[in-house]
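Only one protein chain is missing from this complex, and each of the others stays in its spot.
Then we have chain A:
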Amino acid sequence: MLDDFFVRALVAGIGFALVTGPLGAFVVWRRMAYFGDTMAHSALLGVAISLLLNINMMVGVVAAALLVSGALLVLEKRGVFSSDALLGILSHSTLALGLVLVGFMSWVRIDLMALLFGDILAVSKSDIALIYGFGALILVGIAWGWRALIAATVNVELAQAEGMHPQRARIMLMVFLAILIAVAMKIVGILLITALLIIPAAAARRLSASPEQMVVIASIIGVMAVVGGLNLSLLYDTPSGPSIVVAALGLFLLSLTPLAVIWRKNTKAS
């Protein structure tokens, strides 16, 4: 079954969407959208460094993403620039640094377009194994730390005072984001990862009455976007990664219509 490239793409995309639901919900709740974007952009720097040092690409990307988020924390504490400006600086300079470094390495040939926009139609069986393996790890981690994660999102000081270790929750989310970016780079590309974190979660908001509901609905919407987007790209021969994002956008716009209110009323009544 996995011998067909389209089926492989579907399976990989669905696995990715299942993870972006819960993780994306936290990105939206904690207003980390730009932060996630910055981490994703630093992935290109991670790729360049891992090529330069000849280390595993996933390790390089996770390390770069964590390094950048750590640098952000330190710079934020110094409090000279607003975190908004810092994110802008880090986000674009890591992307540029990555591009410059890759340009220097004339001895390697990498498909830059695939890195930036993804090439889901080229995923291999081992890519799928990677997505489902790490995806399961992230989902189990989120489920395990659920109460602390929610408490830390609602109010950091309250969580701290009542022994929920909000700093631990924050680090956990950062590590999971870094891993997801490293795994998902191939699918939708560095530039579009954040879109699939945020749009399905945002679309789920008006359909949900609790955080638990929202992460499940976000996952379902993500899966619908992947299936819809891939079929769209097959039908009209459009680029697959952007097609998935466009499908997600369509679902988000649909969630803004009165349809969402009707849907919620029906689920409440049943």
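Definition applied: contacts are C-beta pairs under 8 Å (C-beta built on N, C-alpha and C of every residue); 3 or more make two chains touch, one makes a residue touch a chain; residues count from 1.
To be clear about the criterion, contacts and distances are computed from a predicted model.
Peer 1: Looking at UniProt, which of "WD40 repeat domain-containing protein", "Cell wall polymerase", "Imidazole glycerol phosphate synthase subunit HisH" or "Zinc import ATP-binding protein ZnuC" names the chain we cannot see?
Peer 2: Looking only at the record, the undisplayed chain corresponds to "Zinc import ATP-binding protein ZnuC".
Peer 1: In the complete assembly, which of A:D3, A:D84, A:D111 or A:E162 touches the absent chain?
Peer 2: Considering the complete complex, A:E162 is the one touching the chain left out.
Peer 1: Could you tell which one of A:T194, A:S208, A:S233 or A:S255 touches the chain left off the display?
Peer 2: A:S208
Peer 1: What residues on chain A make contact with the chain left out of this view?
Peer 2: Answer for chain A: residues 28-31, 147, 150-151, 153-155, 157-164, 201-202, 205, 208-211, 213-214 touch the chain left out.
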